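The structure appears below as C-alpha coordinates.
== chain A ==
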Amino acid sequence: MNEAALLRCEGLSVRFGGLTALNGFDLWLREGEILGLIGPNGSGKTTFFNTLTGLYRPASGRAWFAGAEITGLRPQAIYDAGIARTFQRSRLCLPLSVFDNLMIGNHRRLSLGLWFNLFRRTRFAGELQRHVERARALLAAFHPKLPERLFDPAGALGMIDRRRVEVCRALISEPRLLLLDEPSAGMTHDETRELMDDILATRERLPGLSIILIEHEMGVIERVSDRCVVLNFGEKICEGPFATVVADRQVQEAYLGVAA
Partner candidate 1 sequence: MNARVTQRPALWPAFVATAAVASFAYLFLRAEAQWEVAALAAGAVVALLVLGRTRLGAVVGSAWGARPTPLAWGALLAALVVVALFAEDHFALLMIATVLLYGVACLGLTIQFGYAGVVNFSGAAFFGVGGYTAAVLATHTALPHLLVVAVGGVLAGAIGSLLVLPLLRTRGHYAALITVAFAILFKTFLEVNDTLGGPQGLKVPGMRMLGWSFNDNILVGEDVELSFYLSYAVFSLLLLAGALVLVRRLERSWLGLSLDAVRIDETAASVFGFEVARWKILAFTLGNVLAGVAGAVYAMMTGFVAPASFTIAESLILVSIVILGGVGNPVGVLAATALVVVLPEKLQVIQEYRFLLFSGFVILVLLFRPEGLLPRKLRQYLPGWGRA
Partner candidate 2 sequence: MLPRPLRHAALCCALMLAAGTAGAKEAVKLVFIGPLTGGVSANGLGGRNATDLAVKLRNAGPKAKYRYELVSLDDECKPNIGVQVATKAAADRSIVAGVTHYCSTVAMATVDVYHKFGLPVVVWGAVLPDITYANDYAEVHRVNGTMINQNDTAAEFMTGLKYKRWAVIHDTTDYGKGHNKYFSEYLAKNGGRILGTFGVTADQQDFSAELTKIKELKPEVVYFGGTTPLGVRIRTQMDKLGVKAVFQGTSGIVSDAYIEGLGPLAEGSLAFREGAPMEKLPGGKFFLEQYNAQKYNDPPEAYGAFAFAAANLVMDAIEKVGPDRRKVRSELNRTRDYQSVVGTITFDDHRQNAVPLITKLVVQDGKWIVWEDSDYAKGKRKLVKP
(Lines give C-alpha, C1' and ligand atoms only; values in the text may rest on other atoms or scores of the structure.)
Protein backbone atom coordinates (compact mmCIF):
# COMPACT_ATOMS: atom_id res chain seq x y z
CA MET A 1 0.00 0.00 0.00
CA ASN A 2 2.91 2.34 0.66
CA GLU A 3 3.34 2.61 -3.09
CA ALA A 4 0.04 4.47 -3.27
CA ALA A 5 1.08 6.76 -0.44
CA LEU A 6 0.93 10.50 -1.15
CA LEU A 7 2.96 11.26 1.96
CA ARG A 8 5.43 8.93 3.61
CA CYS A 9 7.55 9.68 6.65
CA GLU A 10 10.14 7.34 8.12
CA GLY A 11 11.72 7.78 11.53
CA LEU A 12 11.29 11.53 11.73
CA SER A 13 12.97 12.88 14.85
CA VAL A 14 13.15 16.51 16.00
CA ARG A 15 15.15 17.74 18.96
CA PHE A 16 15.33 21.11 20.68
CA GLY A 17 18.53 21.15 22.67
CA GLY A 18 17.85 18.46 25.24
CA LEU A 19 14.26 17.45 24.71
CA THR A 20 13.04 15.27 21.89
CA ALA A 21 9.82 16.70 20.45
CA LEU A 22 9.37 13.99 17.85
CA ASN A 23 10.97 10.57 18.01
CA GLY A 24 11.27 8.14 15.10
CA PHE A 25 7.85 9.03 13.74
CA ASP A 26 6.57 6.91 10.85
CA LEU A 27 3.50 7.89 8.88
CA TRP A 28 1.93 7.29 5.52
CA LEU A 29 -1.10 8.85 3.91
CA ARG A 30 -3.18 7.85 0.93
CA GLU A 31 -4.40 10.21 -1.76
CA GLY A 32 -7.74 11.69 -0.66
CA GLU A 33 -7.51 10.34 2.88
CA ILE A 34 -8.40 12.34 5.99
CA LEU A 35 -6.07 11.49 8.84
CA GLY A 36 -6.78 12.55 12.40
CA LEU A 37 -3.64 13.33 14.38
CA ILE A 38 -4.38 13.30 18.10
CA GLY A 39 -2.51 13.27 21.37
CA PRO A 40 -2.14 15.29 24.55
CA ASN A 41 -0.61 18.76 24.57
CA GLY A 42 3.08 18.83 23.76
CA SER A 43 2.97 15.36 22.26
CA GLY A 44 4.60 16.68 19.07
CA LYS A 45 1.63 17.14 16.74
CA THR A 46 2.36 20.73 15.78
CA THR A 47 6.07 19.94 15.74
CA PHE A 48 5.30 17.36 13.08
CA PHE A 49 3.47 19.98 10.98
CA ASN A 50 6.31 22.45 11.38
CA THR A 51 8.80 19.80 10.34
CA LEU A 52 6.71 18.74 7.37
CA THR A 53 6.38 22.35 6.19
CA GLY A 54 10.11 22.95 6.53
CA LEU A 55 10.04 25.31 9.50
CA TYR A 56 12.03 22.82 11.61
CA ARG A 57 14.82 20.60 10.35
CA PRO A 58 14.47 16.96 11.40
CA ALA A 59 17.45 15.58 13.34
CA SER A 60 16.97 12.30 11.53
CA GLY A 61 14.43 10.52 9.37
CA ARG A 62 13.14 11.23 5.88
CA ALA A 63 9.90 12.25 4.22
CA TRP A 64 8.55 11.76 0.70
CA PHE A 65 5.68 13.62 -0.86
CA ALA A 66 4.10 12.55 -4.15
CA GLY A 67 7.06 10.33 -4.84
CA ALA A 68 9.75 13.00 -4.33
CA GLU A 69 11.81 13.38 -1.18
CA ILE A 70 11.05 16.55 0.75
CA THR A 71 13.25 16.00 3.80
CA GLY A 72 14.79 19.28 4.94
CA LEU A 73 13.47 21.31 2.00
CA ARG A 74 12.83 25.00 2.56
CA PRO A 75 9.23 26.01 3.36
CA GLN A 76 8.96 27.73 -0.02
CA ALA A 77 9.84 24.52 -1.86
CA ILE A 78 7.39 22.47 0.18
CA TYR A 79 4.61 24.94 -0.58
CA ASP A 80 5.43 24.59 -4.26
CA ALA A 81 5.32 20.80 -3.90
CA GLY A 82 1.66 21.19 -2.87
CA ILE A 83 1.41 21.16 0.92
CA ALA A 84 -0.54 23.99 2.56
CA ARG A 85 -1.48 24.49 6.19
CA THR A 86 -3.35 26.48 8.78
CA PHE A 87 -1.93 27.48 12.14
CA GLN A 88 -3.01 26.66 15.66
CA ARG A 89 -3.00 30.32 16.67
CA SER A 90 -4.73 31.98 13.75
CA ARG A 91 -2.04 33.59 11.63
CA LEU A 92 -4.08 35.68 9.26
CA CYS A 93 -2.63 39.10 8.49
CA LEU A 94 -5.30 40.97 10.42
CA PRO A 95 -4.47 44.47 9.09
CA LEU A 96 -4.87 43.23 5.52
CA SER A 97 -8.12 42.61 3.67
CA VAL A 98 -9.57 39.13 3.29
CA PHE A 99 -8.64 39.30 -0.38
CA ASP A 100 -5.02 40.14 0.43
CA ASN A 101 -4.89 37.21 2.83
CA LEU A 102 -6.19 34.86 0.17
CA MET A 103 -3.66 36.23 -2.31
CA ILE A 104 -0.91 35.42 0.18
CA GLY A 105 -2.03 31.80 -0.05
CA ASN A 106 -2.24 32.27 -3.80
CA HIS A 107 1.38 33.46 -3.96
CA ARG A 108 2.46 30.80 -6.46
CA ARG A 109 0.13 32.18 -9.14
CA LEU A 110 0.99 35.86 -8.80
CA SER A 111 3.31 37.53 -11.36
CA LEU A 112 5.91 39.16 -9.15
CA GLY A 113 8.06 40.85 -11.80
CA LEU A 114 9.14 44.38 -10.88
CA TRP A 115 8.46 45.77 -14.33
CA PHE A 116 5.11 44.04 -14.67
CA ASN A 117 3.85 45.29 -11.32
CA LEU A 118 5.06 48.87 -11.61
CA PHE A 119 4.59 49.70 -15.29
CA ARG A 120 2.16 47.22 -16.85
CA ARG A 121 -0.81 48.43 -14.87
CA THR A 122 -3.45 47.50 -17.42
CA ARG A 123 -2.20 43.93 -17.72
CA PHE A 124 -1.88 43.87 -13.94
CA ALA A 125 -5.51 44.97 -13.66
CA GLY A 126 -6.50 42.05 -15.89
CA GLU A 127 -4.63 39.52 -13.77
CA LEU A 128 -6.04 41.11 -10.65
CA GLN A 129 -9.57 40.71 -12.06
CA ARG A 130 -9.08 36.99 -12.62
CA HIS A 131 -7.81 36.47 -9.08
CA VAL A 132 -10.72 38.41 -7.61
CA GLU A 133 -13.10 36.05 -9.38
CA ARG A 134 -11.23 32.97 -8.17
CA ALA A 135 -11.15 34.27 -4.62
CA ARG A 136 -14.85 35.06 -4.65
CA ALA A 137 -15.71 31.69 -6.15
CA LEU A 138 -13.68 29.86 -3.52
CA LEU A 139 -15.20 31.81 -0.64
CA ALA A 140 -18.68 31.31 -2.06
CA ALA A 141 -18.13 27.58 -2.38
CA PHE A 142 -16.86 27.47 1.18
CA HIS A 143 -19.62 29.56 2.69
CA PRO A 144 -22.30 31.64 0.90
CA LYS A 145 -21.94 34.63 3.19
CA LEU A 146 -18.17 35.00 2.95
CA PRO A 147 -17.77 36.73 -0.45
CA GLU A 148 -19.32 39.97 0.75
CA ARG A 149 -16.52 40.26 3.32
CA LEU A 150 -13.89 39.99 0.56
CA PHE A 151 -12.71 43.59 0.97
CA ASP A 152 -13.03 43.87 4.74
CA PRO A 153 -9.94 43.77 6.93
CA ALA A 154 -9.44 40.25 8.24
CA GLY A 155 -9.34 41.73 11.73
CA ALA A 156 -12.98 42.71 11.39
CA LEU A 157 -14.12 39.09 10.97
CA GLY A 158 -15.49 36.84 13.72
CA MET A 159 -13.50 33.84 14.93
CA ILE A 160 -15.24 31.29 12.71
CA ASP A 161 -14.96 33.42 9.59
CA ARG A 162 -11.28 33.94 10.29
CA ARG A 163 -10.87 30.16 10.45
CA ARG A 164 -12.80 29.80 7.20
CA VAL A 165 -10.63 32.41 5.50
CA GLU A 166 -7.55 30.72 6.87
CA VAL A 167 -8.64 27.40 5.40
CA CYS A 168 -9.44 29.13 2.12
CA ARG A 169 -6.01 30.76 2.18
CA ALA A 170 -4.56 27.25 2.34
CA LEU A 171 -6.97 25.85 -0.29
CA ILE A 172 -6.58 28.58 -2.89
CA SER A 173 -3.14 27.29 -3.82
CA GLU A 174 -4.92 24.02 -4.70
CA PRO A 175 -2.66 21.86 -2.55
CA ARG A 176 -2.71 18.08 -2.67
CA LEU A 177 -2.24 17.88 1.08
CA LEU A 178 -3.94 20.20 3.57
CA LEU A 179 -2.68 20.39 7.15
CA LEU A 180 -5.25 21.70 9.64
CA ASP A 181 -3.83 22.56 13.05
CA GLU A 182 -6.65 22.51 15.62
CA PRO A 183 -9.23 24.38 13.56
CA SER A 184 -11.66 24.19 16.49
CA ALA A 185 -9.37 26.10 18.86
CA GLY A 186 -11.16 29.05 20.41
CA MET A 187 -14.53 28.25 18.84
CA THR A 188 -17.87 27.12 20.26
CA HIS A 189 -19.24 23.60 19.58
CA ASP A 190 -21.70 24.92 17.00
CA GLU A 191 -19.07 26.97 15.25
CA THR A 192 -16.79 23.95 15.16
CA ARG A 193 -19.56 21.81 13.68
CA GLU A 194 -20.28 24.41 11.00
CA LEU A 195 -16.61 24.58 10.10
CA MET A 196 -16.39 20.78 9.88
CA ASP A 197 -19.43 20.75 7.58
CA ASP A 198 -17.64 23.21 5.34
CA ILE A 199 -14.49 21.10 5.36
CA LEU A 200 -16.40 17.91 4.53
CA ALA A 201 -18.20 19.76 1.76
CA THR A 202 -14.87 20.85 0.35
CA ARG A 203 -13.69 17.26 0.55
CA GLU A 204 -16.76 16.24 -1.50
CA ARG A 205 -15.84 18.90 -4.05
CA LEU A 206 -12.17 17.93 -4.26
CA PRO A 207 -12.02 14.17 -3.76
CA GLY A 208 -8.30 14.16 -4.50
CA LEU A 209 -7.48 16.37 -1.53
CA SER A 210 -5.81 14.69 1.42
CA ILE A 211 -6.08 16.22 4.88
CA ILE A 212 -4.19 15.77 8.12
CA LEU A 213 -6.20 17.18 11.01
CA ILE A 214 -4.86 17.94 14.47
CA GLU A 215 -7.78 18.08 16.87
CA HIS A 216 -8.62 17.78 20.54
CA GLU A 217 -12.37 17.47 20.07
CA MET A 218 -12.82 13.72 19.73
CA GLY A 219 -16.26 14.29 18.24
CA VAL A 220 -14.72 16.13 15.35
CA ILE A 221 -12.12 13.45 14.78
CA GLU A 222 -14.70 10.69 14.92
CA ARG A 223 -16.83 12.52 12.40
CA VAL A 224 -14.32 13.48 9.74
CA SER A 225 -11.30 11.20 9.95
CA ASP A 226 -10.85 7.98 8.02
CA ARG A 227 -7.96 6.97 10.24
CA CYS A 228 -6.25 8.21 13.36
CA VAL A 229 -2.69 8.41 14.59
CA VAL A 230 -2.03 9.02 18.27
CA LEU A 231 1.11 10.76 19.45
CA ASN A 232 2.42 10.83 23.00
CA PHE A 233 5.75 12.35 24.08
CA GLY A 234 6.76 12.55 20.44
CA GLU A 235 6.14 8.87 19.72
CA LYS A 236 3.36 7.15 17.83
CA ILE A 237 1.56 5.00 20.38
CA CYS A 238 -1.37 3.86 18.28
CA GLU A 239 -2.82 3.94 14.78
CA GLY A 240 -6.05 2.86 13.13
CA PRO A 241 -9.75 3.72 12.77
CA PHE A 242 -11.16 6.01 15.46
CA ALA A 243 -13.07 3.21 17.18
CA THR A 244 -9.99 1.02 17.65
CA VAL A 245 -7.81 3.93 18.69
CA VAL A 246 -10.07 5.15 21.47
CA ALA A 247 -10.39 1.59 22.72
CA ASP A 248 -6.61 1.31 23.10
CA ARG A 249 -5.35 1.24 26.71
CA GLN A 250 -2.16 3.20 26.04
CA VAL A 251 -4.20 5.97 24.47
CA GLN A 252 -6.58 6.12 27.37
CA GLU A 253 -3.66 6.24 29.80
CA ALA A 254 -2.05 8.99 27.80
CA TYR A 255 -5.20 11.08 28.00
CA LEU A 256 -6.01 10.14 31.59
CA GLY A 257 -2.39 10.95 32.37
CA VAL A 258 -3.02 14.40 31.09
CA ALA A 259 -6.38 14.65 32.82
CA ALA A 260 -4.91 13.56 36.15
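As a convention for this text, a contact is a pair of C-beta atoms (placed from the backbone, for glycine too) under 8 Å apart; a residue touches a chain by one contact, two chains touch by 3 or more; residues count from 1.
Basis for inclusion: all candidates are chains of the complex that A comes from, given by their letters.
Just so it is clear, the model here is predicted, and its values are computed rather than measured.
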{"item": "In-complex contact partner of chain A, selected from candidates 1 or 2", "value": "1"}
{"item": "Sites on chain A touched by candidate 1 in the complex", "value": "53-55, 74-76, 79-80, 84-85, 87, 91, 93-97, 99-100, 103-105, 107-108, 110-112, 114, 117-119, 121, 124-125, 128-129, 132, 148, 150-151, 153, 169, 173"}
